[in-house]
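This is the structure, below, for whatever I ask next.
The other protein chains are all here in position, but one chain of the complex has been omitted.
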Amino acid sequence: MIVGYYPGCSLTGTGKEYDMSLRKVLSLLDVQVEEINDWCCCGATSAHATNHLLSVALPARNLMLAQKQNLNELLAPCAACYNRLIGSKHEISHNADLKKKVEFVLEEDFNSSTEVINIVQLLQKVGKEKIKSLVKVSLKDIKVACYYGCLLVRPNAVTKFDDAENPTSMEDIISATGALTVEWNYKTECCGGAHSIARKDIVTFLSKNILDDAKLNGAHVIVVACPMCHSNLDMRQRAIKKLYPSHEEIPVLYLSELIGIALGLNGKELGINLHFVDAINLLQMVKAEM
Amino acid sequence: MKIGVFVCHCGENIGKTVDCATVAQRAAKIPGVAYSVDNKYMCSDPGQNVIKNAIREKKLDAVVVASCSPHMHEKTFRKAAADAGINKYLCEIANVREQCSWVHDNIPDATDKALDLVRIAVEKVKRNIPLTAIRVPVTKRALVIGGGISGIQAALDIANSGFEVVLVEKEPSIGGHMSQLSETFPTLDCSQCILTPRMVEVYQHPKIKLLTYSEVEKVEGFIGNFTVTIKKKARSIDEEKCTGCGLCIQKCPIKKKAFNEFEEGLATRPAIYVPFPQAVPNIPVIDRSVCTYYQTGKCQMCLKVCGREAILFEQQDTLVTEEVGSIVIATGYKLYSIDKKPEDSEIKGYGEYGYGKYKDVIDGLQFERIASASGPTNGEILRPSDKTQPKKIVFIQCVGSRDEQKGFSYCSKICCMYTAKHAMLYKHKVHDGEAYVFYMDIRAGGKMYEEFVRRAIEEDGVKYIRGRVSKIYRQNGKYIVKGEDTIAGMPVVIDADMVVLATAMVAQPNASKLAQTIGVPYDKYGFYQEVHPKLRPVEVSTAGVFLAGACQSPKDIPESVAMASAAAAKSLVLFGSDYLEREPTVAVVNEANCAGCFYCLKVCPYNAIEKKEVKNKLGEIIDYIAHVNAGLCQGCGTCNATCPSKSIELIGFNDEQIYAEINAFSESFV
Partner (left out) sequence: MSTHHSANTTLSNEIFSNTSLNVLQCYQCGKCSAGCPVRNFMIDAPNQVVRYVQLGFDDKALTSSTIWICASCQTCSTRCPQNFDIAKFMDAMRETALNKGIKPSEKDSMEFHKAFLNQIENHGRAYELGLVRDYKLKTLNLMQDVEVAPEMLMKGKLNILPHNVKDKKPVKKIFAKSKGGRK
């Protein structure tokens, strides 16, 4: 299986362990990734918050690059990039006027037949059975809170991915590793996203609520599919601890990392050592190596 | 042929855009027109006299009235023409208001168009022939579908007027949703206390034939002459023998297994049961899907204990036919469920309220059962999950209703009132409890309704918060209700013990199926469509069929009862005559020409086309041809347009007449 790959900026920096773990896991699952040549930033929240045309044109350029590489499917592991790519494609195809403007900006005709998919969708395509057959380390002793955040499921009419209020596809994939998943309330609550830098107070507050509810419902680990969610939930636990000294840390892993552990990769290979919240206890619970 | 043309100004409605005097002058020059005049109000008494006098004095054979839509005054003018001695079908209307003056603003153009319309009508009326109305006999007997309060009221009103009624109810007992209610707004009458005497009256009424656990399968015929096929579902009980002693129910070994519909799932029931103690008739039914005997072939406990040998395990569904003249549909409503809906449904559940996964997040009917003295908690307010008394309760209005996103844009009308009642009942029973109501608007239009809501707020201290709730979730044993008080402009989060959702009233799930069986139009929500929202609110486009209660739109009890009496009155109007007159403008088949392809049968929206046997001299069937049932035909002309061999003619609108109209219109281009 060959799939196009749009890592996005975060996976080259703050979320580089996502990129590392994903590439290793996918190769174990016989998925080849073909990176888009000279891709650029999707514009993220900043573009769509301030300049609509720019926010559509930047993803459109990347979609056109994918088109030129004849990629049928394009994996955007970052939920924010996924949302921007699929959202722009949706908007352009539903708005002839906007399409014209985008073509003016790009100086080429826009025509994209590439299907934009997120990591959960890719793993669904790989199949639970395939993952199950390759599991080397059973995760049956850990309880996982699957965190979808905002951008995988919203707006549901555009992403058409899972249920906007109670998604369950990540749980389904994770069941292949033997891990248990918990029912909790903050699956799709926002972590503050792009406010990470400008309004740390907001992100700290939102992240704390998410972490608390996961713990309250018995989770040992939170699994995410977005580098922004990851940095907010993982990195901001320091600030939370400062404000609320009683806060008990809970590790936050990328979906690819959790599956990587089950497939027998060690913590370092998966970049788990790069997290701010130590996951060593978690790895010990399943007798995996750091 | 001498034709008169009468042009109406309709005050300024026509007169200000169409030069009526000019139209009258120019109409006089149309060949065949012997007299032509305009008048300010042609429909008024003096106006009608202008027509009548002209017919008599000028010896007119036919008239054209250029006025408003025939929907409005065709009857009026045809009657005037008939009064003056000409056949009423020799009066044609040229609609120069809705189709001309109201939609144009250029006077010369509108005047030209009005003249065109007049010329078209003149050419048609020249080819009209005198017709006589069709007379059909009336069966003075009514069918009422649905045994809730609406159906009960309609049945009693008709029966008390001396006519027979067949009352069909799909559940094992009549009573409907009203029998589930605790107390009723705004008087707090006990619902059962006011309803059960009516139920008994129905049961004992000599003119009412009650068919419970039965459904309408097929409706044939037409106004005054319906033949209805009803399926009596197998009760597994001999209704003649059963005395309703209840021993079988007591002894049924699977007491706690079956979902109790009457208690809205808050209690269980045995496999053999009556829905509730006051059920009418007081005859049990066996739920075969849970009965041990039907599932495994063993048990038969009920049979063993029944002293009357009334248990009939082998009983089959039976079909009965009834002849009736009118049909009252009173099939009621259902409550919307917040559960996750299937993928293909346009209607969405409420994921933000947990898709129905929380036991203590209940709907209005469930709260009625909890508050009811005969309910699963004997009227004590206890929450379903752990049977504890909720000290903080949240009521949320407009769940599903007024929610375009979930698929319902309409207001369910009764929720404001019953929520106020719920909150009031709660406060009366839990003195130290807190009750919150989230609402968008309080719609309390009705006698003593607003006062009732104010009482809940001012005297009982129910806290009303204006805003919709965004999310409900469970944390630390509480239901966290996240809302916004849009008046204070601040967020409100309540940690409640129980939440009651005023979910939308929706049409019965099989409403469209019944509608198709009877031929009743329905809206996109499945509510039945009345002919006119103001002036004909209980009639549907199929003559002889009337609506009562919430099957037409959400309604409370007083409105349902009023509508039921209206539907009964409409049936009684019908039963007031021995014969019905029907428009003669129906389709007829040229039998010599019909090839028997039956395209007409497929396209007829009124099921008016039948297959007629053609026999040879020996009486053997040699062919089938189409035949129009004049009682059912509404004269729409679909068959006429479809027939490949031109073997169907629509009387009053035959091809010659239509072509004459088209030719007359094309003259304006010459």
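Note that the chains take the letters A and B in the order they are written out, and that residue 1 is the start of every chain.
Just so we're on the same page, a residue touches a chain if its C-beta (ideal position, glycine included) is under 8 Å from a C-beta of that chain, and two chains touch if they have at least 3 such contacts.
For clarity, every value in this text was computed on a predicted model and none was experimentally measured.
Chemist: Quick one: jot down which shown chains the absent chain touches.
Modeler: A, B
Chemist: Touching the left-out chain: which of B:209, B:308 or B:482?
Modeler: B:482
Chemist: Of the listed residues A:46, A:70, A:113 or A:281, which contacts the missing chain in the full complex?
Modeler: A:46
Chemist: If I consider the whole complex, including the chain that's not displayed, which of B:261, B:403 or B:460 touches that chain?
Modeler: For the chain that is not drawn, the touching residue is B:403.
Chemist: Just checking the interface: what residues of chain A touch the absent partner chain?
Modeler: 9-10, 12-14, 16, 38-41, 43-54, 57-58, 61, 101, 104-107, 150, 154-156, 164-165, 188-190, 192-195, 197-202, 205-206, 235, 238-239, 242, 274, 276
Chemist: Which residues does chain B use to touch the chain missing from this display?
Modeler: 352, 398, 402-406, 440, 466-471, 482-486, 489-492
Everything below uses one rule, namely that only the chains that are shown with their structure count from here on.
Chemist: How big is the gap, in whole Å, between where the Cα atoms of chain A centre and where those of chain B centre?
Modeler: Those two chain centres are 51 Å apart.
Chemist: Quick check on the complex: what are the chain A residues that touch chain B?
Modeler: Residues 163-166, 185, 213, 216.
Chemist: Which bits of chain B are touching chain A when the two form their complex?
Modeler: Residue list for chain B touching chain A: 340, 350-352, 355, 473-476, 480.
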